[in-house]
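Left out: one protein chain. Kept in place: all the others.
Coming up: chain A.
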Amino acid sequence: MKTSPAAQGPPLLRARSLSRWYGSGADRFHALTDVSLDIHRGESVAVVGKSGSGKSTLMHLLALLDAPDQGSLLLEGADVATLDRRRLDAARNQRFGFVFQQFFLNPAQSVLENVVLPLTIAGVARPERHRRGMAVLEQLGMADKARNRATALSGGQKQRVVIARALVGEPDLIFADEPTGNLDSATGTVVEDELFALHRERGITLVVVTHDEDLAARCRRQVHVHDGRIVSDRLGDAA
């Protein structure tokens, strides 16, 4: 599915001169300085850079998990700063899917319960939750593990559970922060394949934070971050 981003209306996300700093006075540390970028529907964007360059900081801002100290962020043309907290919560819950640097699975709950967490938060009824959770697990080949404790899984299986959790709410956009960082390269490749398959088949927008050049190369667009600034933003030929 190849679409021209410019052909669609306002971008899904538009960042305008975002800055984010920590601390104050002389100790103030600029984690992100004057970052502008648009993300359109159906894109796959890799945010690349060295450790500590500000990739996660940028992703958290784009994902409405954090607020910038300067600049503004538009979600489908609406300034996020003007939206109330409930709208932001709803956007994260229903429009976004998350794959974090760590798995963040609840060891006290079953795989299925972990997967359907976004639906539980959204207030979807139990039978419906289970049906949708099982459908996603089925798709990722994990249906037989649904009743397992989330901790009793291999790393690759855990990451698949995390992807199932990101998918279950049928989001428009998935944020993935180092999705393969915790995995050996073989398992990492499998997980990457799954993510890009979803991107292709369903047109889900992907924002992938990584310092893995191979993973970055699979995205259509690479944004390089260095010391809190975007140093390059180019369209490559995605595999």
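Just so it is clear, a residue touches a chain if its C-beta (ideal position, glycine included) is under 8 Å from a C-beta of that chain, and two chains touch if they have at least 3 such contacts; residues count from 1.
In the analysis below, contacts and distances are computed from a predicted model.
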item: Undepicted complex member, UniProt protein name, chosen from "Ring-hydroxylating dioxygenase subunit beta", "ATP-binding cassette domain-containing protein", "Permease" or "Formate dehydrogenase subunit gamma"; value: "Permease"
item: Residue in contact with the excluded chain [from A:70, A:120 or A:185]; value: A:120
item: Residue of A:60, A:130, A:149 or A:229 touching the missing chain in the full complex; value: A:60
item: Positions on chain A where the hidden chain makes contact; value: 60, 63, 65-66, 85-86, 89-94, 98, 100, 102, 104, 106, 108, 117-118, 120-123, 125-126
